[in-house]
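Missing here: one protein chain of the complex. Every other protein chain is in place.
Up next, chain A:
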Amino acid sequence: MGYSMQNTLLYVENLSVAYGEKTVIKDINFVEKDVIRKDNVTGQVVAVVGRSGRGKSTLFRALTGLIKPTTGKILIADTSTDAENDAKEVEEGDIGFVDQKYTLFRNKTVYQSLMFALRLKENMTKEQKHEKIMTYLSEWGLEKVKDQYPCELSGGQRQRTAIIEQIFCSGHYMVLDEPFSGLDVGNIEDVKNAFSLITSMHEFNTIIYSTHDIELAVELADSIYVIGYPTIDGKHAEYGTIVKHIDMKELNLAWKDFGMDHIEVVKQIKAVMMQS
């Protein structure tokens, strides 16, 4: 399956984050580029896996500009200018973020939340916004709960609302922290569909997610990073970093149904995780 890489979409260099004295992640470097496939709008799907407490959530909070990195920089493509390959440093709000708890405004109904997410779209009239919201609500099976508050929604419904909010409000990037945890099989299917919907909307659209389900990482992602404690001079260091990168495109496994080769990759990843 032929593909090529173009504009750099995400560039992370020498990233580290420390809380006080405690370094949580360090020496994180990676680049994600726009993947182009013929006759196909192909967004990017990046998975981050690693054992608990290795710093996945921390990495995500840095990527989304919610915490300032202690060192290093994070650049994203600046799509507001016409120039190619223009980059800017990430700021809060640039990258959509759906956290582990699918947090929403507790005092806004689903409809009100989505209207709020569209508040900055000045070129849309009120009616257009309403139309857009209603379209999404029916596509995502949220019509019935449109006037309910977060405390009256199920986990899956909260998560879908949170994802639509971010689609409405952020640019091409969306980070999801453990989007598959605590969901039933049906909800997992919904999230998978959401992924393919998002990536088919625009070439630049990039989803970055973490998961404890390695199969789901291997099945959905075209690029997988394993975060873990590195072994330096035979000793375990106490900070998270990228201990392995698997490019599913290079392995010719991306955009394919889950098969025997995928299972091999799952085994490989699990072995690396056990060591880190």
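Simple rule for what comes next: a residue touches a chain if its C-beta (ideal position, glycine included) is under 8 Å from a C-beta of that chain, and two chains touch if they have at least 3 such contacts; residues count from 1.
Keep in mind that, in the parts below, contacts and distances are computed from a predicted model.
One chain of this complex is left out of the view, and of "2-oxoglutarate ferredoxin oxidoreductase subunit beta", "Phosphonate C-P lyase system protein PhnK", "Glycerol kinase" or "ABC transmembrane type-1 domain-containing protein", the protein name its UniProt record gives is "ABC transmembrane type-1 domain-containing protein".
The chain that is not drawn here is touched, among residues A:Thr71, A:Ser170 or A:Gln275, by A:Ser170.
The residue touching the chain not shown here, chosen from A:Ala18, A:Leu66 or A:Leu197, is A:Leu66. Only one of the listed residues, A:Leu10, A:Ile74, A:Ala117 or A:Ile207, touches the absent chain: A:Ala117. Residues 61, 64, 66, 92-93, 95-97, 99, 101, 103-107, 116-117, 120, 149-152, 162, 165-166, 169-170 of chain A touch the missing chain (whole complex, contact as defined above).
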